[in-house]
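Before anything else, here's the structure in question.
With one protein chain held back, the other chains of the complex are shown just where they sit.
After this line comes chain A, so read on.
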Amino acid sequence: MNLPPLPDEAVVIGAHAADWRSAVREAGRALTRSGATRSDYADRMIAVIEEFGAYVVIAPGLALAHARPGRDVLREGLAVVTLAEPVAFGHPHNDPVRVVVGLAVANAEEHVASVANLANVFNDAGAVGRLAHARDATEIRGLLGIEGGAA
């Protein structure tokens, strides 16, 4: 299984986010626009960070915003938000964040293969920088090696 499709609606280039919450909310809106989640999902992604801390900043400059599967997840989805100004999430080593990847999964099993594909992309240490500088959704899809798909 490949990564979920990444339609144009699921990509935001150069978002202006005042803080980490608005950066995550931007990813939540992108997931909702692309039809993957209801709008409540953004609140749950924020709640995960409020509860457990900024561990979602899993590599320098990269936050993987996500929450548990739930009724607000309509189908597996991916969103990518690049930030015009880097935002601190409060991670001791990997701040500031330049790219937020939003992930929604309908059940815990189905996402393992797509996450492995995500790992393939980001095992290349230059990937976050290239995503941060991408000019449009087509370039983002190219860097992630995924299809556009219908929204």
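Note that a contact is a pair of C-beta atoms (placed from the backbone, for glycine too) under 8 Å apart; a residue touches a chain by one contact, two chains touch by 3 or more; residues count from 1.
In this section, contacts and distances are computed from a predicted model.
Considering only "PTS sugar transporter subunit IIB", "FAD-linked oxidase", "Transketolase" or "Short-chain dehydrogenase", the record for the omitted chain gives "PTS sugar transporter subunit IIB", by its UniProt protein name.
Of the candidate positions A:24, A:118 or A:146, contact with the hidden chain is made by A:118.
Where chain A meets the missing chain, the touching residues are 48, 51-56, 58-60, 64, 66-69, 91-94, 103, 105, 108, 111-112, 115-116, 118-119, 122-123, 125.
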